[in-house]
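The other protein chains are all here in position, but one chain of the complex has been omitted.
To keep things simple, chains are lettered A and B as they appear, and every chain counts its residues starting from 1.
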Amino acid sequence: MLRDITLGQYYQTDSVIHRLDPRVKLVATILFIVSLFVVDNFAGYLIAAVFLACMVKISGVPFRFMVKGMKSIVFLLIIAVIFNLFLTPGEAVVTVWKLTITKEGIRIAMMMAVRLVFLIIGSSLMTLTTTPNNLTDGMEKLMAPLKLFRVPVHEVAMMMSIALRFIPILLEETDKIMKAQIARGADFESGNLIKKAKGMVPLLVPLFISAFRRANDLAMAMEARCYRGGEHRTKMKPLVYHARDRIGYLVMFGYLASCIYFGRILKL
Amino acid sequence: MGIIEAKKLIFEYIRRDEDGNVEGITRAVDEVDLDIRQGDFVAILGHNGSGKSTLAKHLNAILYPTEGTVWVDGKDTMDEKYLWEIRQSAGMVFQNPDNQIIGQVVEEDVGFGPENMGVPTKEIWERVEESLKAVGMYKYRKHSPNKLSGGQKQRVSIAGVIAMHPKCIILDEPTAMLDPNGRKEVIRAVRALNQVENITIVLITHYMEEIIHADKAFVMDKGHVAMQGTPREIFSRVEELKELRLDVPQVTLLAYELKKSGIALPDGILTCEELVQALRGVGKWQ
Partner (left out) sequence: MAIILDHVSHIYEEGTAMEVAALRDVNLVIPDGQFIGLIGHTGSGKSTLVQHLNGLMKPTSGNIYYNGEDINEDGFDRKNLRSKVGLVFQYPEHQLFEIDVFKDVCFGPKNMGLTEKEVQLRAYGALKQVGLEDEYFYQSPFDLSGGQKRRVAIAGVLAMKPEVLILDEPTAGLDPKGRDEILDQIAMLRKETGITVVLVSHSMEDVAKYVDRIIVMNQGSVMYDDEPRAVFRHYRELEEVGLAAPQVTYIMQELRRQGLEVGTDAITVEEARDEILKAVGRSRKMGGGGIY
């Protein structure tokens, strides 16, 4: 059950998108999200949809992986849609009891849903095609200017990459402890909220202890391998832009420009 | 002077109660002398809590002696200016395979040490390749460590240390969490490094069958060295080992029992072949 979470998972295959510099993919993802909020007409969404579909196709990642990642946000999606549907003032279409669905409401709810879905697909495309280490490398490099403002960029990047490495391990551990406590008659499901929260203690205490133990071990192992922060460090896989990365940037800006033009300025 | 030397090494830690008041002092390592030569395969044995892991952590400056001195490759571990050189020349592999792999991909993890040392990119790749080949994990270089077996993970950890080109590798119970196959894999890899690359090995364990190929073994108890000698010498002292919460391989125990029953067998038999050979001389069969 816990293994179904695909957000932040890497799908191994070989494609142009996999080979792109992570900085390109990060910038592209941000631009894509911007584009989703820029466009406000059908043409714009059509461009975004076609663009996204092409990228998914090129990436070689099976579409069902994206859908799997979606399951975790279905709830959020429904809430966003319902709120927008009923709470947007405007021209009434249907009125049920005290709730009114407006024309504007339908429009905004639909836009919201499409944006959210595209946003999730777009960002999972990035995580599915980029190894987490690569991704943190990209972030570290992109955010390097922030070092001037004393932001510990390297440390943040290292923390993220460690967190990502340990997520699957801790999930498995959670599963194991849960089963062990169920075998001792623990109940994680029934009862009211307070009882449920109390019931989590036998799970959370061992989990925290284990996480701290692992953190301690890992810190020692890193020190034993001469880790001393970002200084003096070289890179096994330094980030170097290739021709494909420049093309990637071009494509992205081209896409954003056409989104702005067709999706916003030109009123179709 | 050997690659690792310790003189009157003492390590104490202070126990405190919940309010931070001193409850007492525990001496985890008690006047230990070690002299390990380059290229040796040394085993340190001992039951849980005998101080063997604490001792190991002194050998690459993770812990510092309370009293006494440890030299690694002639450098005093207390001297801060040698810290990184010491950690580079004495690499360390820990018990839990999950808690020492930093990389998300096998090759990235092996490259972590050289990256920290500031090795140029091209050379990192060369080192990663040769290290992974040395432990037989090259074909897994693109894999996620999470998908490997325990023995494979430990071999990756060993490769990560070799990539730093150490003179010596200290393995702190590398097999305690593995199944018998994983244990064999790891020990085989370690022996190969010792024999082919002439890397000094310090293996800390409580599995007795893992040390039969060691040049020298130390048995720890209550922080001090209770026995030392070749595995053969150690294994011939079955009763003492049992008192130290250890045991001997079944074949050694069988030879010991037979000897007690009056059959003239040499001391400290370590393998099945040796026992069969020795019995052959005795029983005059064939």
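Keep in mind that, in the parts below, a residue touches a chain if its C-beta (ideal position, glycine included) is under 8 Å from a C-beta of that chain, and two chains touch if they have at least 3 such contacts.
Since the model is a prediction, treat every value here as computed from it, not as a measurement.
Asks: May I ask which residue of A:Val201, A:Ala215, A:Ile247 or A:Leu266 touches the chain that does not appear here?
Replies: With A:Val201, A:Ala215, A:Ile247 or A:Leu266 as choices, the missing chain is touched by A:Val201.
Asks: Need a quick check: the contact residues on chain B for the chain that isn't drawn.
Replies: These residues touch the chain not displayed: 47-49, 149-150, 176-177, 179-182, 206, 208, 242, 245-247, 249-251, 253-254, 257-258, 261-264, 272-273, 275-276, 279-280, 282-286.
Asks: Since one chain isn't shown, list which residues of chain A touch it in the complete complex.
Replies: Touching the chain left out of view, chain A contributes residues 176-177, 179-187, 201-202, 205-206, 209-210.
The rule is short, and it goes like this: only the chains that are shown with their structure count from here on.
Asks: Flag every residue of chain B that touches chain A in the complex, lowest number first.
Replies: Interface residues on the chain B side: 57, 60, 62, 84, 87-88, 91-92, 94, 96, 98-105, 107-108, 111-121, 124-125, 128, 142, 144-146, 160-161, 164.
Asks: In the complex, go through chain A and note every residue touching chain B.
Replies: 10, 12, 131-133, 161-162, 164-165, 168-169, 213-214, 217-218, 220-228, 232-238
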